[in-house]
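Of the protein chains in this complex, all but one are displayed in their positions.
Which chain is which? They are A, B, C and D, in the order written, and residues in each are numbered from 1.
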Amino acid sequence: MREGENCERMLPVGFCNTWPLVMMLIHMLAGVSYATASISILESGAFLIPFQSAKKSSTTMKADVRRQRQKRAYSPMLLKGIRRLAPILTVLIIVIIWQGIYTAEVYPSFLIPSPASVLETFVESVQDGILLYHLSITLQETLIGLLIGVAIGSSLGYIIANVPILEDLLSPLIVAFQSTPTIAYAPLLILWFGNDIQSKIVIVVIIVFFPTMMNTIAGLRAVPEGLRDVFKVMKATRWQLFTKLELPAALAVLLVGLKTSATLAVIGAVVGEFVSVNEGLGSMVAIARNQYDTPLVFVGVISLSLLALSLYTLVSFLEYYLLRWRRFGRT
Amino acid sequence: MREGENCERMLPVGFCNTWPLVMMLIHMLAGVSYATASISILESGAFLIPFQSAKKSSTTMKADVRRQRQKRAYSPMLLKGIRRLAPILTVLIIVIIWQGIYTAEVYPSFLIPSPASVLETFVESVQDGILLYHLSITLQETLIGLLIGVAIGSSLGYIIANVPILEDLLSPLIVAFQSTPTIAYAPLLILWFGNDIQSKIVIVVIIVFFPTMMNTIAGLRAVPEGLRDVFKVMKATRWQLFTKLELPAALAVLLVGLKTSATLAVIGAVVGEFVSVNEGLGSMVAIARNQYDTPLVFVGVISLSLLALSLYTLVSFLEYYLLRWRRFGRT
Amino acid sequence: AQDDLEDERFLLTFVPNIQFSPLYVAIEQGYAEDAGYNLTIEYLNEPDVVDLVAAGQANFGMVSGEQVITAVSRQRPIVYVYEWFQQYPVGVVLDAASDITQVSDLAGKRIGLPGRFGASYSGLTTLLTANDMSERDVELQEIGYVAPDVFCTGGAVDAVVVYLNNEPLQIQLRADAGDCADVESVRVFPVAESTDLVANGIITSTELLERDPNHVSAIVMAFDHGLRDVINNPARAYLLSEAYVEGLPLSDELREALNTLADEQDAFLADQPTREDIIASRSAMLETLQSTIADPAELIQFQVLLASINLWDADQLGYSDMASWEAMQTTLIELGSLDDAIDLEGIFTNQFVDETD
Amino acid sequence: MQIAAEGAVIEYAMAGGGHLAALGPVTFIIEDGTFVSLLGPSGCGKSTLIRALAGLEKPTRGSFRIDDRIVTSPSTEVGVMFQSANLIPWRTVSENVMLPLELAGAPKSQRNNASKRILEPLGLSEYETLYPGQLSGGMAQRVALGRVLIQSPDVLLLDEPFGALDAMNREKISMDLLRIWSQQRQTLLMVTHDVQEAVLLSDRVLVMSHRPGRIIDDVSVDLPRPRYSEMIYEPAFTEVARHLRRAIDRA
Partner (left out) sequence: MQIAAEGAVIEYAMAGGGHLAALGPVTFIIEDGTFVSLLGPSGCGKSTLIRALAGLEKPTRGSFRIDDRIVTSPSTEVGVMFQSANLIPWRTVSENVMLPLELAGAPKSQRNNASKRILEPLGLSEYETLYPGQLSGGMAQRVALGRVLIQSPDVLLLDEPFGALDAMNREKISMDLLRIWSQQRQTLLMVTHDVQEAVLLSDRVLVMSHRPGRIIDDVSVDLPRPRYSEMIYEPAFTEVARHLRRAIDRA
């Protein structure tokens, strides 16, 4: 069985092309301690299980396609082809527009450099290891911050959803905490957490926990009462109620929160790296900007986008797998 | 009928005490053109309608309380009292801790000034009009950015939820857009939008639209198929399907997205005000920091928190009203 | 006359600040208008200032010298036309009671700086190099723009790299209040004492310089006029800056004192005093104020202004020296910010300075 | 309007691979204005058939017709009552019942009148302002019935409309339905599990086999109209009922 085929059976169409890229990106960092640990957890969760269910879903997809054929006038092969190529197509279009802007000299090249010069800088900074170094730092900050932030946000959300008075008590605190600009507490941050990755992780945690918390509350409130009754009359323990009902029922909303959080985590890491500029992609961008090295700024920005995109893709992938029951029958 | 009583019948317990504060804050800005317009829309939507339904719900609350009495061992009056005082209690606790830290000289006063000096600075900056001026600027940026961002985010979410191929096409673009650090596009931003409120609004829009979009998609995907079938067999138009089914069904999740967005909007405005410092609370904080005027920094930060909190409260209030059907019967 | 005025954007860095009083005075006293321009001021990050001037979106900006070299090396078509800071404004601050008495004592110490970029990094590197050291001999800590806070909380760093006209005063103020760890007074190692580096000045685009040198000259001269006014009469300048710098300390008491001082100074200037006399008059001003104003925090911004003036004042305002450019370029190459030496001839001009004298 | 199926088969994709044959092949024609009941074992495809005629499911093979139109999408001429009540949870009882009129753009006063007129015989007048979460199972089903009746469509597809009702209500409301039908003479296809009910109400009863359901019996009920409850004791009735019960036993 060829690689590609296998992929399509397991993954939402469209992922099969971006995934190798993303995985390559992530695997390049395999040497980095923290990152590796975090990723291998994600991998074990997100990769092994779909393999086990690969056989099951393959035939389903065929049936899906057959039904699709009856429903749509246009060729499903064409459609599938477009979906597979979609992300690449988008990137291609962006690059073409970009090249167009450059060639037409709409903006001076120090504002919008040529794609070629950015690619060149990209290759250079990969070769001398700088890009991967900074990427690994930001990746660590993002992943660790995301894990902690999601843990705090979802626990707090869980508690608030169950003890509504806490919402009244805590919301002023939480919203205030969330809306305080980073520079206002930057001195305390550096005082308490130093100027390396810890302080950045804290910023990621602060930005990430809020949407996670809110979506947890929304998810838990959406659990149908009828299902709660079923668990109640079976005398489920709190923990069983949580793991077997609330978590799976809230999952759709939680995963959306996670998609938002993952992207915000990258922003948070960058904000932190601007506060005390030393390492990480944000710092790289800040320094490149200060050195008027626009191609390097672009390389940094593109790397950040790829990082955010791979986290987003990871969650989409998780979503596709965890919510597979939704694809069968009416809900 | 006394003010307080009336309030309790209309609002979630706990709001009755914070609301006047928030309203006072907002009304202080009544002279400001944009803000007034935006607020009066919010007011007309959020204020008039609950008045009409005040009579209805009053008796219900009584019944609620009666049922509660049977359910809980501890006094419902006490509980209600605590809920009413909750936000004030929290603020009180924070101030006490703060004063404690100050008195114990845990941190030098330039890091943590005394509550008294902050209050004094607060009163001064209110008196000379500076605070309200900056607040009104930030409020404008936040509200306009929020409106535009929510409009774009929810429309995009609506389109993507209906045309899944667009998710594949657009997600790289959107995530990239979202994760690009502001400093990287700051020159272009100023080039295109100048350095007054427009460019800040753009930043708010960028940060706000993503969570809105994601929650719109999640909300729309959660609309029960059975209800869709009902509308389908009645040949509802796309617009009817949207206004009469999808929007109300997705509302719970949308409102959570809005709570997150409202808070993020404030952050976005501040980020923008740091990029080009001229007016707004973020600028005020930046200038105060530059002058090492820590009490003023605190005043700015607290005002930002209040701003975020009042937006949050506004949405909570909307939520309480729009989702009132949830409080009756099983779902 | 208002209708004939041409709109002109002048881009400054950071935030509104008493240090920018020369420009405020140039506007308030009508020097810009006299030259035919309606000046508006915007505050942006330094690279944004450079790029917007280079892109022709604004004609003038104020940036530090090393930014000009780096930017020109990266194809930004800008020229440096007026050296505003005659002395490089960066230095290292530390506890006067510490065992660090000369720059070489910094070896092995922890030095805080915003980050490995910008004027403070160039300045520190130059200072170390001039004393036969390098970055490897010290322990750098990237702490962002919170130097006084980190320094005064104690324990985290032994010294901080700062702008000489502001932070040392803030730190001293805290030290005087007993609020800065064990520090009672501070010692400063200015970079300028060991090396003359090109510092902040006015930039414009090469295109404008070629197309309309009179335009450039008019703005530069207006600024020059403002600068001279500030140097000569800081009390007046302080009062004129009120509208520009929000939160500028100005109690009724201080305002009254400054007004008196400003009037007295005008009278004093009418006698054509020497530069030395003027320097002395500025010190006298501060003493007078200190004797009338009780709260030292009330005077801190005025002190910042005086400290800034010390960095601006020179025999020939606006003039920049090739040697200072070369020294800066050497530092940048050492830092790796610059790959190869560039032609420094075209990157600055003193042509407008000569006119003013 | 005439309803017809021509060799229609419906299959669903399954998680475990392969597909599940839910219905057919079925072929039948139901003439305009007839009242037809559909009997069949649980899971045989009755609801699937109703949904397909409503334009919500596409046949894997064969086709469904309403008059001369091949069914590809829903139509306003067809009113559907689903097996589950599917009430809109944020709308009160009367708002739920009014929904079809609202979608059709009827003026408010007309909607209100129609809603009152419909709710009264269903015994729901008292409960107009309740939300669906506050209703009993049978009440919800009656609201759903009201919602489809208010449309006055030419074709009525009812999936177990009285399943959650007690005997009394069932009898009363089915006779009400019969009255409405005899006035308007829609084409009516009703799924039911109650043989007596099927015979009492219908012109014709179709019996389906086990999954995938095919039509295994097609019985005309030649009792005179108007029908009344006591007819169940008539020999003609008992005969048809006995015939059907045997057909079902074989299904």
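Quick note on the criterion: a residue touches a chain if its C-beta (ideal position, glycine included) is under 8 Å from a C-beta of that chain, and two chains touch if they have at least 3 such contacts.
What you see is a predicted model, and the numbers here were worked out from it, not measured in a lab.
Chemist: Can you say which of D:27, D:73, D:110 or D:129 touches the chain missing from this structure?
Modeler: Considering the complete complex, D:129 is the one touching the chain left out.
Chemist: Could I get the residues of subunit D that touch the absent chain, sorted low to high?
Modeler: Touch with the absent chain occurs at residues 12, 14-16, 20, 39-43, 46-48, 83-84, 92, 123, 129-131, 134-139, 142, 160, 163-170, 193-195, 245, 248-249, 251.
Chemist: Which parts of subunit A face the unshown chain closely enough to count as touching?
Modeler: Here the touching residues of subunit A are 224, 226-227, 229-237, 240, 244-245, 248, 325, 328-331.
Here is the rule we go by: only the chains that are shown with their structure count from here on.
Chemist: Take the average of all CA coordinates in subunit A, do the same for subunit B, and state the distance between these two points in whole angstrom.
Modeler: The mean C-alpha positions of subunit A and subunit B differ by 24 Å.
Chemist: Go ahead and note the Å separation of the Cα centroids belonging to subunit A and subunit D.
Modeler: Here the centre of subunit D sits 48 Å away from the centre of subunit A.
Chemist: Listing for subunit A: what residues touch at least two other chains?
Modeler: Residues 107, 111, 183, 187, 191, 225, 286, 289 of subunit A touch two or more partner chains.
Chemist: Counting only residues that touch at least two other chains, what does the list for subunit D look like?
Modeler: Counting only residues that touch two or more other chains, subunit D contributes 133.
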